[in-house]
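This view holds just a subset of the chains, kept in their places.
The chains carry the letters A and B, assigned in the order they are written, with residues numbered from 1 in each.
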Amino acid sequence: MDHVHPLPAYLVQRYKGWKATKYEENSAWYRRLADEGQRPRAMVISCCDSRVHVTSIFGADQGEFFIHRNIANLVPSYEPDGNQHGTSAAIEYAVTALNVAHVIVLGHSQCGGVQGCLDMCHGRAPALEETTSFVGRWMDILRPGFDLVKDVPEENQARALEKEAVVVSLKNLMTFPFVQSAVEAKQLSLHGLWTDIGEGGLESYEPATNSFVKV
Amino acid sequence: MDHVHPLPAYLVQRYKGWKATKYEENSAWYRRLADEGQRPRAMVISCCDSRVHVTSIFGADQGEFFIHRNIANLVPSYEPDGNQHGTSAAIEYAVTALNVAHVIVLGHSQCGGVQGCLDMCHGRAPALEETTSFVGRWMDILRPGFDLVKDVPEENQARALEKEAVVVSLKNLMTFPFVQSAVEAKQLSLHGLWTDIGEGGLESYEPATNSFVKV
């Protein structure tokens, strides 16, 4: 384990700043969260992308959102085959153990994962098609979305596919029996969002028109 | 898709507040992030738990950390079998496409996933042992860690296993060839942390003593 190093000093300093300020001001609440457990109102499925902070956008403090982040905010379909499915595990825990009231899928502009999928579907990214490419195999989840955007002018395809990543995930969520039954019992509602990083925009998926509308 | 609903109004208000303030003050930076792409210094692997906000603890703004969040901040071992591996995809993208300089695994106290693993290993959670339990199969990654803590007094086992979740993940990271080669080329360093939610504490893994020390 000689590849493991101490925390860089700039992060130590920042942590100490947080401890002396934000933690200090909220220690009573954080102690309660520790003692009584979390009770988040919503699960958010967001991208790992460093430019997307759902807690910032929604002014959320510790305890509000249960957040799963993966490449391109994707939800695979239900496949209980005994293998390791990190996203499915997170959804199962949020819906069946935490009883969250909302699952929010948050897509975003300039998504590198979605661009990779687009390149792969256009045959421009042979490396991603290798069996050994984890990113490629992960982005396979979004392949059905490509069929829906391939007739879009090419300069708009990435954005269209980013939004399909949200729609595909919302559809796949309903393949999980525990999601479906919670939705039908009106104990859970699903929401699809897409944010424009540069413009700070936010659009919400509207099923009636199958489109995203500005919030 | 009639299970998809508009965003709750309180989140719409909060988003609009963010847009008019934090976004407005930082729009030049967010536009650059959109135009030039992200360039995060570190990848963080953290838990979905609503009580753990790595961006808050380290005062991080958009663009700094590429963040993957799953149940119990686990990294499975390298298994390029052509199936979907969301965590492995995130690591591959961070190390090979984004060339992050650090991968930080952040564990935490009161982890529900770790507690589930502990119950399962003690034979107290038959439901988690089912093939169909996504949480149970996901927590199998941590089973080897249980062997190392089973002789610890039971009231301390959860905390010990939370820390093993970090150590197991650091070990598994090195099974990825692209992680190993980046580490050996000194282009990447790994770090293990564990945070105490109630106390706001932070401990760092020290390989020399195989223990966690206060930051």
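By our rule, a contact is a pair of C-beta atoms (placed from the backbone, for glycine too) under 8 Å apart; a residue touches a chain by one contact, two chains touch by 3 or more.
If you're wondering where the values come from, they're calculated on a predicted model, not measured in any experiment.
Enquirer: How many copies of the chain make up the whole complex, given that 2 are shown?
Expert: Number of sequence copies in the full complex, not just those placed: 4.
Throughout what follows, only the chains that are shown with their structure count from here on.
Enquirer: Note the rotational component of the Cα superposition from chain A to chain B, reported as an angle of 0 to 180 degrees in steps of 5.
Expert: An angle of 180 degrees brings one copy onto the other.
Enquirer: Would you mind pulling out the distance in Å between where the CA atoms of chain A average out and where those of chain B do?
Expert: Going by mean C-alpha positions, chain A sits 14 Å from chain B.
Enquirer: Going by the contact rule set out above, which residues of chain A touch chain B in the complex?
Expert: On the chain A side, the touching residues are 1-8, 11-12, 14-19, 22-23, 27, 30-31, 33-35, 37-38, 40, 43, 48-53, 55-71, 74, 76, 80-94, 97, 102, 104, 109-110, 112-113, 131-135, 137-141, 167, 170-171, 174, 183, 189-193, 196-200, 202, 204-207, 210, 215.
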